[in-house]
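Shown below is the structure under consideration.
The complex appears here without one of its protein chains, the remainder shown in place.
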Amino acid sequence: MRRKNILIAAVALILLSLGLMLEQFWLKVATEALIMMLLAISFSLLYGHTGLLSFGQGAYFGVGAYGFALAFTRLHLDFPLCLLVGVVSAGLWAAATGYLCVRLAGIYFAIMTVVVAQSTFFIIFQWYSLTGGDNGIQGLVPPDVISGTRGYYYFALAIVSAAFYAYYRLINSPFGLSLRCIRENMIRAKFVGIDEHKHRLKVFILSGLFAGLAGVLFAPFTRSVVPQMADWISSGKAVFMGILGGASYLLGPLVGAAAWVFLDAFVSGFTVHWPLIIGILVFVIVFFMPGGLMGLVHSYRVRAKARKRGSSGLLSDGTET
Amino acid sequence: MELFINQVFSGLVRSALYFLVTSGLTLLFGVVGTLNMAHFSLYMIASYLTWTFHTMLRGFEFSFWSAFILASAGMCILGWIIERLVMRHIYERELGDQLLITFAMVYILDDVTKIIWGSNPLFVARPAILTGVISWGGISLPASDIFVLLLGLVSGLGTWYLLARTRTGRILRAAYSHKEMLPALGIPIHRIYTGIFVLSVLLASIAGSAWTLMGMVDLGQAHTLLIEAFCVMVIGGMGSFVGTAVSAVICGLTYSFAILYVPKIATLLIFVLTGIILVFRPWGLMGTSGRLH
């Protein structure tokens, strides 16, 4: 337990000092990574913890961003209030569409979420009078205190840390445990009296809120929103990041999002063949490491512990210790 | 009346393309249970291969037809390689991993295509026999479109015959429903899977070659079809071959009439239809509910 506290303190120190040490461009990339962590968390909640493969988290990312942008440019609300409007609208949209989605399972659930995401994209794209169509909405400049690169980094860091804490508490709560129960064995979950539909809808809305929060933070970060934020390619990114890091591990989405964003920024900084390089990397990671990056770390730790105890690493491979 | 016939015909041509692109995907999902996102990239590569062979054979009278056959053969080989190297190792993996691996292949294949063929859109000149138009009053049917329609029909019937009326077809169907029994009878199941995958790529390849008659060979040609093809697949019933044919016709016709009356939401209409099907009848029009999970 003490070791854990020291670790947390160290990570916090590193993250805080990054804001002072990193040069401006990489600080922007770090901010993007922080925001994307929320999107990856929203995917992991559904896939890693409940066993629902969502290919449509982009919809709530986009709705959150547009909720913010519309409140900001049309209603001229205060900045914090705009953030709230964005998150709430994402949550409401998740509740409405989730009601239809959670009735399905497996591949059908996945395809339903794609259909929802594409429809959301389509509505945003077509509703010219409200959303401005494909040109999107620009000029979303945050208040002066956080409009600079460093200010926005700390702002995002604060919100993402709080959200991460909420996520941590959530998956360790009785509710989180019953989600994993649904994932592992639906029939047994029903036996012990878990209302599976209700639980799934709840977690769907929660993950919509996380995605919406990501969208809400992303809009003032790029100072613009576009319909593409809601389409299936944007949703695909959430899937990439979630599985890359290892969706069922606590730190998986964070590691996955950071790896993805930094790789993307790094690779597309020097070559136009980034799809090839990223494609090969993702392919190799998923093909050879089913648990993602955190799965890799986990298996190393398990083996190290086994070696310490002097037993064969093979025996305890893959089991939780 | 003329408008009606014209829209039915153009809707059916659209259906034929939908069907050709989707049927391979359905087949693979129906027998093996794997959803191959890279299917559409293979469709695109088939178009590029057709262009390459067509250019190599320029001046030869049957250049298009030869290119068609050579591209199909080439794609079968490519499909076989991909199956041996990648696909057979992921049939048993989790759904998320399967989607992600094949999605990563989309990135790889698309970029390799760009490296080989460049980013200029290309086109294949229609053979002389397919350049004409059959006109009758206000109705006009281009020969190339009629050919695509026939191609869809023939490939559909051919595959259906293979599945429903031959011994191979019975084995294929058994590979889905009685997976454990096949090895017990001495039938190597992995070879069946290879065969199914190659067949699905062949169907994609036919679609790709057919497309060269209708439009441009282009790096974006696959992206545009992807979501619509999934909708067609779901409406018909995932894994149901006949269902895919029926739903391709429904979607094609819906679209070609929707653009007359509600042009701005024609695409959305297909999504809504898919959503309704998923909510009330997730196994699709022709699927059986047993395949749901």
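Quick notes on this structure:
Letters are used for the chains, namely A and B, taken in the order the chains are written, and counting of residues starts over at 1 for each.
The criterion applied here is as follows: a contact is a pair of C-beta atoms (placed from the backbone, for glycine too) under 8 Å apart; a residue touches a chain by one contact, two chains touch by 3 or more.
FYI, contacts and distances are computed from a predicted model.
UniProt records the chain missing from this view under the protein name "ABC transporter substrate-binding protein", selected from "Cytochrome c oxidase subunit 1", "YVTN family beta-propeller repeat protein", "Carbon-monoxide dehydrogenase small subunit" or "ABC transporter substrate-binding protein".
Considering the full assembly, A:284 is the residue among A:7, A:177 or A:284 that touches the omitted chain.
Here the missing chain is touched by one residue of A:29, A:94 or A:201, and it is A:29. Residues of chain B that touch the chain left out of view are 2-3, 6-7, 9-11, 13-14, 17, 110-111, 114, 119-123, 125-126, 131, 133, 138, 140, 142-145, 214-216, 218-221, 223-225, 255-256, 259-260, 263-264, 266-267. By the touch definition given at the top, chain A reaches the unshown chain through residues 22-26, 28-29, 32, 125-126, 128, 133-136, 138-139, 218, 222-224, 226, 228, 262-266, 268-269, 272-275, 284-285, 288-289, 293, 296, 299, 314, 317.
Throughout what follows, only the chains that are shown with their structure count from here on.
For the pair chain A and chain B, the distance between mean C-alpha positions equals 33 Å.
The part of chain A that touches chain B in the complex is made up of residues 47, 53, 55, 100, 103-108, 110-112, 114-116, 118-119, 122-123, 126, 232, 236, 239-240, 243, 247, 273, 275-276, 278-280, 282-283, 286-287, 290.
The touching residues of chain B, counted against chain A in their complex, run 35, 86, 89-90, 93-97, 99-101, 103-108, 110-112, 115, 227, 230-231, 234, 238, 264-265, 267-268, 271-272, 274-275, 278-279, 282, 292-293.
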